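First the structure, which I've put down as structure tokens, then a few questions once you've had a look.
Note that one protein chain of the assembly has been removed; the remaining protein chains are unaltered in position.
Up next is chain A:
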Amino acid sequence: MLGWGVDRLRADMNRLLAMLFHQGVLDEQFLQLQQLEDESSPNFVSEVVNIYFHESEKLLRNLRGLLMDREFSDYKKMGTHLNQLMGSSSSIGAKRVRNVCVAFRASSEQNSRPGCLRALELLEHEYCYLKNKLHELFQVRPLLTFPNTFQNSDLFASRFGFSLVYIVTSDVKLRCADGSTESTGSWSDLRFVTMESV
């Protein structure tokens, strides 16, 4: 049943989010990002998060590259990378990653290479965890935001065993191609559904 399916998805997502908040992986800033999403910018959070992944991985590679060099001494450069990572983590609400950056920076300021190496390991671990969880979150989310797109319709349809679906609003109302019926809730109410191009 449609209503039940959506509710279950929503519950899944909320459970995952709650867990991430509880663990301190995400903080309130992530919620702020979600609040900035609307019809005019329906993929805002995933867009920002993707930029974050892209940038962070580059920075992590740079950090590892610096530290792997036995003759490494450019702590200042390391500090610059760290500040960037700290800033962007803070901007998306990635609290634990940000906190590890702070500790990392302390080791860097002490010019301690072993300290930095340990911190980097921890940082990479935290980052991986965050990335995996956010991916999970986004697998669920597209169906619950403003899914007037092919991609979301496909996902939704395949999940519930329909081949084509046109989703009218974020409440996941289904509408027949001829516009004759709108339905929320039970699938059995629908006679047929067809995909309309966006």
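Note that in this section a residue touches a chain if its C-beta (ideal position, glycine included) is under 8 Å from a C-beta of that chain, and two chains touch if they have at least 3 such contacts; residues count from 1.
Here, contacts and distances are computed from a predicted model.
Hidden chain, UniProt protein name from the list "N-acetyltransferase domain-containing protein", "EF-hand domain-containing protein", "Two-component response regulator ARR8 family protein" or "Tubulin epsilon and delta complex 1": "Two-component response regulator ARR8 family protein". Screening A:Met86, A:Val100 or A:Ala119 for touch with the missing chain picks out A:Met86.
Residues of chain A in contact with the chain left out of this view: 29, 32-33, 35-36, 38, 40-41, 44, 47-48, 51-52, 55, 83-84, 86-88, 90-93.
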